[in-house]
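Notes follow the structure.
What you see is the complex with one protein chain gone and the rest in place.
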Amino acid sequence: MIELTPWWGALLLPPVLAAFAVAAAVFDSALTARAAGAPAPRAAAGAPLRAAGGLLLQQRRRTLAADAPLWRGAGITLAAAGVLASLVTPLGRWAVGDLSVGIVWFNAMEIVAWAAVWLAGWGANSAFGLVGGYRFIAQGLSYELPHMFALTAPAIGAGSLRVADVVSAQDGLWFAVWMPVAFLVFLATVLAMAFRRPFDHPVSRDTAGGVLAELSGVDRLVFLAGRWLLLVSGAGMAVALFLGGGAGPLLPAWLWSVLKTAAVLAALVWAGHRLPTVRMDRFAELAWLVLIPATLLQALFVSIVVI
Amino acid sequence: MDLRGWLSRRLPVRPLVVPVPGGTASRLAAERTCRTRGWYSAASPAEANLLVVAGATDGALEAAVERVWQSMPAPRARAAIARAEHAEGQLDAAEATLRDTFRQRRQATETVHPGPEPEMAGRGEDRDGLMLDQLTVPLGPVLPEWPAGLVLHTTVQGDVIQDARVELLGLGQVSGGTPWWPYGGGTPRRGLAARHLDTCASLLTLAGAGRAAITARRLRDDVLLGRPAAELTGPLRRWSAGVRRSWPLRWLLSGLGPVDDDLAPPPHLAGDVLARLRRFATAAEEALADLDEDGALPGRSGDESGDAQWTIETLPRLLAGSELAAARLLVASLDPDIEALTGREVRP
Amino acid sequence: MTFANALIALALVLGVTGGLYGVAHLVRLGSTGVGMRPFLSGHDPAEHALSRFHVRWYALTMIFLAFDMEMVFMYPWALVVAEKGTSAVVEMFVFLAILMAGVVYAWREGALRWT
Partner (left out) sequence: MWQEIVFWLCAAGAVGTGIAVFRVDSMARATFALLASFLFGAGTVLLVELTYLGVLVILMMIMEMVIMVVFMVMYMMNPAGLMPMSMLHNQRGSLAIAAGTFALLTAGIYLVDWPTSRAPRPGDPTKALGEALMGPKMLVMIVLGLALFATIVATVVLATNRGRYDRYGDRLERDRPDDPVRGGVGR
């Protein structure tokens, strides 16, 4: 059974997510270093933290006629959304928030990225930034509906939008086992909402980093942190909705949650190293004509099973 | 405690390499050094802290480099690598400057030289007959994964290129000849294999296939450093097969940037981006098959200046109405070697 | 309780972000570079980039808006489908099939294209 933590649980939520984010960044950097044949893979482990320190040191910059409030607000908004998306995700038996519509809450917080990324692209008064921002909206229009249908499948299976109910409904069998399409689409859309490769076209090198093109210093650090936090929140939600949350033998529930989230996160980062960047001129049709019908059929299958 | 110095010493180096006509050897040396040191290249000046100019610049190219330098935030350092064998030393010196907080603080207070004030965007007719705002967006000379010395002055509406004009920079400093053949003391076949691998690496980077791109760069460096062909055959074949058979790449690149036969392209530049990628990957493998032999060369015709001439003449037609991402992939797949144009009459 | 916790977590995020800005201010090498020219491959911008931006997927936005209205119903529907049984399933999937027919029509007309 999942219990609500006292108020200090809310204080632990950001640090826990940040720890996952750092671990994922370390894994990502180790994979890059291995592929590049750089010496001392151990040095790669420290690279994300050293990079963060470097960004604290780096001079901030403001471009000509930039829309500064909207631009600076984008990173903070993204970071806040990344943390709040995990409000209803249980860690083992504890959850910081418990809403009867927890799944919808996660959905709403994750949508905040639409606004944040577009604003980051708009704010700098830079042609490349703008192109990146608009690419993300096109991406959102493509991944969001499959994402929502993937979210409804476990809700139908559990007959509830409360995340705790979804976790306990997987007592016998994890939803990932009998809702594989929804699970895989959910994972893909988590990569898309955190605009990580293969869905990194909004920050791709062909536009000199897209929405990231003009960001430097601590502004860049906050935005990138928000992006990792969003990915961690997505991985955590995947564990709660599809992999039985904290369920598992021998080990305590919280440790199972941690291990499963780490595994999902590692799989997502690894997939990013294996797949090329997906452009929306190709993906939009695939999302609308293959992923939406596939997730709908999955939802139909689940609802036939529950009645 | 000197927190600033402590962070400075641990700062990861993020180089932005500016390719310059005539500086291919310097660029290759700089890229190899950066890669083996784990310095991953930056995508924009805001991300970079080390500006690496690979070759000798002059005139308009120098001005472009200076503008990029002006827009880099502190800490920053620059390295001008005139000769390939000086690359390591120059990069060492630049790194020392980068980590010197005293110099960096002094430098950070220098005032930025303002450029001309931008105007409001004008309007023009778009592809579908609407009157829309248009922006002038030059591509090159300083842009990640971009051919040395090439500038495309494009007019864009949204992310669609309406028209493009070619300009070539930095040809005054080039002594002529094709840089790939003699470089590294290798044979023409080694040079050719490296050239194909270099093209594929840029193209794969832009396509977001990071792993395949890094592998291509490692193989390129190994080929040029003269590693025995027997050691290279296996990895190169695996890489080439992986690139050619990858279905995500096929789905993403097929039909992109098509070059019709009525444009009379050089045979190895015909087809779409995917066809060119596969052709170059195959050619790199074939060139390596008997690496140190002489004889007929696979892939590129060997007439680099003819290829480059055709490319810069045809690019404006190919790019009109194309989306920015498609345009970048198209240019990378044609990969004109601008420095081969020295001594020819250039009619962009 | 949940919303109080949400506000506490939000306050902490904002506090930590503020702290990062504070640390960055302490260790900075120089003040914020103002009036920097946006990166344009080494050229000065001739125009402000913030102008009317033409997108070619505007049809997609409208199709999305229409389709996504359906989520308003689908979330509450997910709660009652087990009780209401077959009629609810038929009802919802007929509804979805109608919308999906619209999408297939749009696809055939090329409205999901970047052309």
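A few points about this structure:
Order of writing sets the chain letters: A, B and C. Residues in each chain are counted from 1.
Convention: contacts are C-beta pairs under 8 Å (C-beta built on N, C-alpha and C of every residue); 3 or more make two chains touch, one makes a residue touch a chain.
Please read all numbers here as calculations on a predicted model, not as lab measurements.
Within the set A:I137, A:A213, A:V264 or A:V302, the residue that contacts the chain not displayed is A:I137. In the full complex, chain B touches the omitted chain through residues 120, 128, 251, 254-256, 321, 323, 326.
For chain C, the residues touching the absent chain in the complete assembly are 3, 48, 50-55, 58-59, 61-73, 75-80, 84, 87-88, 91, 94-95, 98-99, 101-103, 105-115. In the full complex, chain A touches the omitted chain through residues 65, 67, 69-70, 99-101, 104-105, 107-108, 111-112, 114-115, 118-119, 122, 125, 134, 137, 140, 144, 161, 281-286, 289-290.
Assume only the chains that are shown with their structure count from here on.
Per-chain CA centroids place chain A at a distance of 32 Å from chain B. Contact of a single residue of chain B with at least two other chains is seen at positions 4, 7, 44, 46, 71, 73-75, 108, 118, 135, 137, 143, 158, 323.
In chain A, the residues that reach two or more other chains under the touch definition are 56-61, 64-65, 127-128, 134, 208, 213-214, 217, 281. On chain B, the positions that touch chain A within their shared complex are 4, 7-8, 10-12, 35-38, 40, 43-44, 46-47, 49, 71, 73-75, 108, 118, 135, 137, 143-145, 156, 158-159, 204-211, 214-215, 218, 246, 248-249, 251-252, 323-326, 328-329. Residues of chain B that touch chain C in their complex: 3-4, 7, 44-46, 63-65, 67-68, 70-71, 73-75, 101, 104-105, 107-109, 112, 114-116, 118-122, 126, 130, 132-133, 135-143, 146, 151, 157-158, 160, 323. On chain C, the positions that touch chain B within their shared complex are 26-27, 29-31, 33-49, 51-56, 114.
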